[in-house]
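Shown next, in structure tokens, is the structure this report addresses.
For this depiction, one protein chain was excluded, whereas all remaining protein chains were kept in their positions.
Each chain carries a letter (A and B) given by its place in the written order, and its residues are counted from 1.
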Amino acid sequence: MNKKRRKRLVILVFLLPSICGFIFFQVFPIVYSFILSLTDWDVLSKADFVGFENYKKIFESEEFWRVLINTLYYIVLYIPLMIIASLSLSMLLNIRTRFTGVFRTIFYIPVLSSWVAAAMLWRWLLSPYYGPINSILGMVGLQGPSWLYDKVWAMPGIVLASVWKDMGFFGLIFLAGLQGINPSYYEVASIDGAKRWQKFRYITLPLISPTMFFVLIMAIINSFQLFPQVMVMTKGGPHGSTQVMMERIYNYAFTYYKMGYATALSWVLFCFILVVTLVQWKMQRRWVHYES
Amino acid sequence: MNLNKYSRRTVYYLVMLAFSFFILLPFFWMVSTSLKEVKALTVLPIQWFPEKISFDGFVKIFDVFPFGRAIFNSIFISVLITFVTVMSACMAAYVFSKIKFRGREVLFGIYIATMMIPANITMIPNYLTLKHLSLLNSYVGIMLPSLFNAFGTFMIRQYMRTIPDDFVEAAVLDGASHFRIFFKMILPLSKPAVATLTVITFMGAWNDYLWPLIVLTDKNKMTLPVGLSLLNGQHQSDYNMLMAGALISMIPILLIYTFAQRYFEQGLSVGGIKG
Partner (left out) sequence: MKRFLVVLVVASMVLTTSLLGVTTIKFMNFSSADANAKYLEEMKEIFEEQNPDIKVEIETVGFGDYFTKLMTVVAGGNAPDAFELNYENFYTYAKKDVLLDLNSLLTSSGFDTSVLNERALYAFSDNGVQYGLPFSFSNVVLIYNKDLFDRAGAEHPREDWTWADELEAAKKIRALDAMTFGIYQPVQFWEFYKMVQQNGGSILNEDKTAFTLNSPQNIETLQYMVDRIIESNVMPNDAQMAGMGDWDLFEVERIGMIVTGTWAFSTFKDSCDFNWDIAVEPGNTSKATHFFANGLAISKDSKKVDAAFKWISFLSGDIDVAKIRIEAGWELPPVTYPEIIELYKQTTPPESKEVVFKSLDFLVTPPVIEQFNEMADIVNRHLEAARYGEKTPEQALNDAQAELERSIKLN
């Protein structure tokens, strides 16, 4: 077998399981759901074709724009906080001490817990009268807001809970990236007299930029799909200020029996995510360094 | 910085301790709640230590669903899904990072695009697919969609890209087949990422709720999260049971995570690699 054919065979074999899953469990549903979004299917009875009616309704509805802004509000607060928290965490966990293993396990525990448990705890933590967070704020002379009961502060409350819960997850990924940096780089830099923050800026940051890129993309994609926290902590309240895209999609699909509309919403959401990700992908060239 | 080595170490430990306390608080709360009697659940001010320890929460779970069986099912299914996912993702990632072919970047881009599709879109069509393949209510059926995992493929591919291409080229010149390169060289070098993916995938499969809920109908095939959801009655739920269930649910993943830790270290110290 000549080289070219052998290469093709290799590619086929290596990609086969993945592609099979892709065709049956991604392509088919995608096509199916797109067609669905052009109907008014209520799941239980026959679907009627309505063309782009659903999409039109979405963009004309006051609800869609309100929910989109809520989602963006979350993203703008969550992403910077999350990146800083998880990167710092991973750097702290990268330091080898006797208790490293223990610490790493501890920080991963929130990730493992269910949102039911986490929500109970955070509802208490953010409780305006009895919760520790407002008590601590009070100690430094600030009056804490009503958090989950306040239109403006409910989302920040959800952001705090989410950062706490996801920190270990992304921290783990950053850690894997940090582990891939050859320590000799740092040694050479020390010999050259570089200071700690210089090492961070000129060695660490560039070398984990592929990981950072990955984390950024994943975190943003996930944030657009914010869901379980909202369902267990605020159910979209107060007064719809924490209603987000996924919550609306879920309710339209499974509570209001409007699967056609829900699928159309999903596609609109997808388009937003796609645009944002494409922009990030294009900008990759500017700041992400691959070693080869 | 005129802090000497010891005080720096102390500061480090203090910071970590503070962080840990913040992190562990809910875990402690879960344990405490699970050991309370139903009466004590609602007392204010918050009772951090149960006045009376009761194992009711743990015992009563067995009345609601076959707890032991559910744990076994969850372990079996999670292991199955994790193995399939990681294997398939690593193989695909290898191609995407080390073997060039026409349209490679486009295909990879499509992979990434699928991550942006909200999960509920695929649920009902996948259910229909399984139905037509007569794979409903089966372990194989649950596992099949995980053959494709864009997240895993993406993550491993990113990591593999940091392994210099020269290695692969050198090995090819030496006459090694891609299979050998993959299994004997690239995979071992990617241990941190593979270990991370294993943990993440296992955790995702373990906690997955909606998909097993709709695919499995047999009570004896039920997974743990599905069983735990039965603890929520139509009108109210007993929190000590909920917390007990949630706690037990966390143990296997914790074990896997602790075990996988040592692989996170295996940097590139194997045989003079980078630089």
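Just so it is clear, a contact is a pair of C-beta atoms (placed from the backbone, for glycine too) under 8 Å apart; a residue touches a chain by one contact, two chains touch by 3 or more.
Note that this is a predicted model, so its numbers are computed, not measured.
> Which one touches the absent chain: A:7, A:123 or A:199?
A:123
> One chain is left out of this view; which of B:16, B:35, B:90 or B:123 touches it in the full complex?
Residue touching the chain left out of view: B:123.
> For chain B, which positions touch the chain that isn't shown here?
38-39, 41-44, 60, 63-65, 123-124, 127-128, 131, 136, 210, 213-214, 217, 219, 229-238
> Residue-wise, where is chain A in contact with the chain that is not depicted?
Residue positions of chain A that touch the missing chain: 42-45, 120, 123-124, 127-131, 146, 149, 151, 236-240, 251, 254-258.
The working rule: only the chains that are shown with their structure count from here on.
> Between chain A and chain B, what distance separates the C-alpha centroids? Give it in angstrom.
Each chain's C-alpha centroid was found; their separation is 15 Å.
> Which of the residues in chain B end up touching chain A in this complex?
9, 12-13, 15-16, 19-20, 22-27, 29-30, 33, 44-46, 84, 87-89, 91-92, 94-95, 99, 101, 109, 111-122, 124-126, 128-129, 144-149, 151, 153-155, 158-159, 161-166, 177-179, 182, 192-193, 195-196, 199-200, 203, 207, 225, 228, 239, 242-243, 246, 249-250, 253-254, 257-258, 261, 264-268, 273-275
> Which of the residues in chain A end up touching chain B in this complex?
That would be residues 7-8, 10-11, 13-15, 17-22, 24-26, 28-30, 32-33, 89, 92, 95, 97, 99, 101, 103-114, 116-118, 120-122, 124, 130, 164, 168-169, 172-173, 175-177, 179-180, 182, 184-185, 210-211, 213-214, 217-218, 221, 224-225, 245-246, 249-250, 253, 259, 262-263, 266, 269-270, 273-274, 277, 281, 290-292 of chain A.
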